[in-house]
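For this view, one protein chain was removed and the others were kept in their places.
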Amino acid sequence: MAALEQQPLLTDGHRRDGRAYEEFRNVFLKTGVISQASGSAYAEFNNTKVMVGVYGPRQSERKVGYSEQGRISVDVKLATFATRQRGMFGQTPEERELSALLATALEAATNLASFPKATADVYVLVLEAGGGELGVAATAAALALADAGIEMFDLVTACSVSRAEGALLLDPTVDEAAREEAGLTLALMPACSEVTQLVSRGPWTSSALREAMELAMGGCAQLDALARQVLKTAAAEAAARRQQEQQQLQQAQ
Amino acid sequence: MAAAAAAGQVDADTFRRLYPDDYLRKFVEQGLRPDGRPLAAARPTSIGLGAVSTTDASALVKVGSTTALAGVKCEVVPALPEAPDAGRLVVQVEMAPLCSATTRPGRPSEGAQVLTEQLSALLGSVVDARQLCIDAGKVAWAVYVDIYVLDADGSLHDACLLAALAALSSLRLRAVSIDESGRVQTGAAAAAAQQQQQGERPAGQQERRLALSCQPVSLTCGLYRGRLLADPTAEEEPLLEAQATATLDESGAVLGFAAGGTAAVGQIVVVQCLEAAKMRGKEVRAMLQQALEQAGLAADADAS
């Protein structure tokens, strides 16, 4: 029996997990999952599970200094059991890179002028890394910022595309990404049709790159519809809950 | 009182933030908590097993809003010279920066270190390290239990301990095979290798569960104006005069009793706390058994 690593990724127009080339994994998004945070979101794309908590806007640390614009500070952490090899507790260079990329993806979409001198702290914890963590984290972080009531110009959704075995695959898993010839991750503001972040790996011809970007932007538009629905449902539930609490207090009085 | 007069004009949320003590007192006087439960009741608890597929066992526990996720990873390591017939159980609790407004990224906070120490001592006494030995003096299992607090809404010790217990109860140590050259293989490769070795002495071990000497469950209680509140939330904790965490096993033996606070308590309170912990233990163990059975990981399922 050939080892799993040598088997082909694509057979008869289908990927190893049965998806078409342009199909997302099963997407689950939910906001308001952390009671202590100003805003929070949980995103699960099959085996990639990311939880984001947003605190703020709150006072910036003194050493950062005065600024007329608000700041977004992002901290990404992978749980020690998120990857196949057990990770360490300190922050690794990959995590620092992810934090910086995520910050760029989110800053363009947030109205930073609405909270001068303050910082919105975005804490991301990757519970399971099954591929495309940057994309999933960006989508979840944007949802969390919206859940926190921070003014945003638009939502940000992100996804990855890999070129492997001659085909363009949307939302690759960790196995597919490991065998890719080239890949890119794109973060988009769907309503404005503006790209806030583009990370590309490997060699691309300009036509292939254009095709991959269009595929990714289409994917982001799909995610956007789902994300908006999730936010609407959460807002309706929060209003109902607040009304119930008011009634309880009046009864106690 | 000015607070009562002003209460008519402010809404519930504002009153709660401005006068947290008055807010809580109004409820406790009626024998209720702000979230509607009776004084001695714990919050609704749920246990979800196998949440993370990259782990060997995992459990997500929610006690009200407090959420803890425990992930267990096992590695084959060389045996330590000072303990040749034992493996290692390493427990670590991390309060993720997203769990509360006061935690920050970087070095582990004091709360996380205290929890790590308490749970290490407790689980170290529940899991006998000698069962983790594979080949005495050569290789053994190192079991890493990492518990992440995802939402710190009070009574963290209870949620973390339950998550660790659920994860360890559902853990299966993979099959191990050791060939003549000393190469160790685990999992499916080991099962295949063991079939080949049927003629010779089979070296290694089958897949097996971890044996826990008991099932410890804890309950944190707080004293507020002379009344005992079970399972306080993060909002109630700063208002309590004293707090106690009692850890009991299924026979009612006390595995840990940690109390602290600004007021001294009497014997009646200590007894009440232990009684409440005993009741809670029964209810939680039943829940855990149900979760294990649903996941097909209960002890009885192994016999078939």
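Here are some notes:
We just call them A and B in the order they show up, numbering each chain from 1.
To be clear about the criterion, contacts are C-beta pairs under 8 Å (C-beta built on N, C-alpha and C of every residue); 3 or more make two chains touch, one makes a residue touch a chain.
One rule holds in what follows: contacts and distances are computed from a predicted model.
Candidate names were "Probable glucan 1,3-alpha-glucosidase", "RALBP1 associated Eps domain containing 1", "Phosphatidate cytidylyltransferase" or "Exosome complex exonuclease RRP46-like protein", and the UniProt protein name of the unshown chain is "Exosome complex exonuclease RRP46-like protein". Taking every chain of the complex into account, the chain not shown here touches B. Annotation: of B:T14, B:Q30, B:S53 or B:S125, B:S125 touches the absent chain (contact as defined above). Of the options B:A129, B:L239, B:V265 or B:M287, the residue whose C-beta touches the omitted chain is B:V265. Residue-wise, the contact with the chain that is not shown comes from B:V114, picked out of B:L39, B:V114, B:A129 or B:L212.
Residue B:G252 is the one among B:G31, B:P84 or B:G252 that touches the chain missing from this view.
Across the interface with the omitted chain, chain B contributes residues 110, 113-114, 116-118, 120-121, 125, 244, 249, 252-268, 270-271, 274.
The definition used in the following text is that only the chains that are shown with their structure count from here on.
Remark: chain A and chain B have CA centroids separated by 29 Å (rounded to whole angstrom).
Chain B makes touch with chain A in their complex at residues 7, 11-13, 15-16, 23, 26-27, 30, 32, 34, 36, 51-55, 58, 65, 67, 69, 71-73, 75, 92, 94, 96-101, 105, 108, 144, 146, 148, 150-153, 234.
On the side of chain A, the complex with chain B involves touching residues 33-37, 40, 47, 49, 51-53, 55, 58, 75, 77, 79-84, 86, 89, 91, 121, 123-125, 127-130, 242, 245-246, 248-250, 252-253.
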